[in-house]
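All protein chains but one are shown in place.
To keep things simple, chains are lettered A and B as they appear, and every chain counts its residues starting from 1.
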Amino acid sequence: MGRFLASRLTGAGIVLLLKSFVIFALIGLMPGDPIDLMMNANPETTPEQMALLRAMYGLDLPITSRYWTWLTAAMHGDFGYSRIQHRPVLDIIIPALGNTLILTGAAFVISTILAVTLGTIAALKRGSWIDRIINLFAFAGISVPSFWLGLLMIYLFAVRLGWLPAGGMPRPEQGMGGMLAHLVMPVMTLVIVETGGLARYARAAMIEVLGQDYIRTARAKGLTDRRMLVRHALRNALIPVLTLVALQLGGLFSGAALTEAMFAWRGMGRLILEAILGNDYNLALVCLLFVTGTILIANIFADIAYTWLDPRISLGKRRR
Amino acid sequence: MTALLEAIDLTVSFGDRAGWFRPGQQVQAVRAVSLALQPGEVLAVVGESGSGKTTLARALLGMVPIAGGTVRFDGCDTAAMTAAQTLAMRRVVQMVFQDPFGSLDPRLPVGAIIAEPLDIHRIGTKASRRERVAELLDLVGLSPDAAGRYPHQFSGGQRQRIAFARALAPGPRAIIADEPLSALDVSIQSQMLNLAAALRARLGLAYLIISHDLAAVHHVADRVATMYLGRIVEVASVDALFSTPAHPYTAALLAAVPRIGTGKRVPGDALGGDIPSPLAPPPGCAFHPRCPAATSLCATEAPALRALRAGHDVACHHPLGAA
Partner (left out) sequence: MKLGPAHDRVEVIAGLDISLSAGRTLGVVGESGCGKSMTALAIMGLAPKPHAIGGELRFAGQDLRAMPDDARRQLRGAEMAMIFQEPMTALNPVVPVGVQIGEMLIVHEGASDADAARAAVALLERVGIADPARRARASPHELSGGMRQRVMIAMAIACKPRLLIADEPTTALDVSVQAQILDLLLELQRDTGMAMIFISHNLGVVSAVADDIMVMYAGRAVETGPAQLVLTAPAHPYTAGLIATLPDIGHRQKILPVIEGSPVNPRNRPPGCAFAPRCKLVIPDCRAAVPPMVALGPSQRAACIRVAA
């Protein structure tokens, strides 16, 4: 276990390092640097002033040495300032990350439980009307665009019925109720969009498991249906489902840009969007690295979860 | 006489390479095996699963990398052969697999499956290949119209005939068959055994048969080699091996074959235990933990394969019938 973690964390570190350089270089290659933006804001800047500013910010140096300067500072915990918000980027990212986790975490837990439940029911009642309705729901979820769904909900629940706030963050004095009220629509949007595919996948995995010999054995043993399902089928069916869930786990931290933007939820997705559009390269860079890092860690968790679900897999070895 | 295919001190190991934080593990699936297949002979390799018999067959064909020793084809070291020579060897030594369901491409018509080796080895023209396919189908007892149909339209036995026809297509001198009967029904097995014998008589084929079915081996083989945990423990002519087995393991295997009409089993005389893991082979003779005749010598020193009498080799400190 320790050896496995050491090896995987080292690997993750290397990936992060490479990725930081790639993002740094890509942002550096984007047309227009912050000085261009300043010039746009103040058309009277002379080219000499611009050159001076570039030298002040170090923007005239080659990209490798700029990267090196950034990396040395980052290693000491200094990730720089946001150009637009004039605050250390970590001070901006951490609350955004918290907001995102609340939103996507809630959606993730609900959609996973819902998908596995629906998938299992559909598999058990294969071909029945229940199966067909679940399938219909799943396909609707897969095919509906989230922005359309979000707008529809805003129109219905906020504009017409006035039950829920149309968007934005709850104020601290609104307490738990305010939080829930603000969360309902974005969470529902994400759940509806994410559940469909996962439910279809869970259904397929469950059908496969139900056809296995050991399920026949469980029936030959005279186990109750409930015990057969919970003790024997579910755990096996969860193994393939975990792969898909692990992929979505990474998405937890990157936020759901579209949904966050639509409901004015101050999360990571929206932050990344704003940082890139506003050429706030330092903020964008650190945001993207955060996302990468969390995806890598999520994958390590998923690998550990595999070994917990399936004793045939041991850490550090490929699946037989 | 030059052996058609010969293994000298052949060793095959599998294992994962060492990782950054993890030592590698090596398993010797075949350990220092020397065995020769003579032209026109039927040689059977028997043993339990995990004995390395399938790996040996694959190593002889160059399908798995060799860790030590040499494989000779027609007297030439296969490691030193040119690509053209290797291709020529592949043409002359063909393989038939256990599972006639998995080994035939379900999307190709039977005619194309059988003609594939001809295409690979660029034998004949398009028309002559079609003729050859019809001839091969006839040879294995299928009607010529089978060429246009697909594998799923055939029964297991017929599929194994198709696999046989494919193996015969490029005009081989030897066929290596890995458990060719075990997926087939009883009444089909005997049909296949007769077919194999007829083809041998007609084409002068040599067979290397990998099997755990001792009765079938007894029926077809000229010589038999018994393998245990990667080593050959006994080689002899089929009559000598079946009538006077010298290695206790061979004897135990023979005793375990259920036979008809000998009445209900009396429990108690079964060979105990399982074949040990090749990851941790026992010291000395690998069979000693299960052997009824084992002594302290067997636990410390591995017996070498030596001639008990002419044509009968055994690797045992206390061979049976040699007081």
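The definition used in the following text is that a residue touches a chain if its C-beta (ideal position, glycine included) is under 8 Å from a C-beta of that chain, and two chains touch if they have at least 3 such contacts.
Just so we're clear, the structure is a prediction, and the values are computed from it rather than from any experiment.
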item	value
Selected from A:Trp68, A:Trp148, A:Trp163 or A:Tyr214 as touching the chain missing from the view	A:Tyr214
Contact with the hidden chain (one of B:Ala29, B:Leu214 or B:Ala246)	B:Leu214
Which residue of B:Leu253, B:Ala294 or B:Ala315 touches the chain not shown here	B:Leu253
Of B:Gln85, B:Gln191 or B:Thr244, the one touching the omitted chain in the full complex	B:Gln191
Contact set of subunit A toward the excluded chain (per top definition)	212-214, 216-224, 227, 231-232, 235-236, 239, 309-312, 320
Footprint left on subunit B by the chain that the document does not show	48-49, 155-158, 185-191, 193-194, 197, 212, 214-216, 218-219, 242, 252-265, 267-272, 274-275
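The rule we apply is simple: only the chains that are shown with their structure count from here on.
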item	value
Gap in Å, rounded to a whole number, between the CA centres of subunit B and subunit A	54
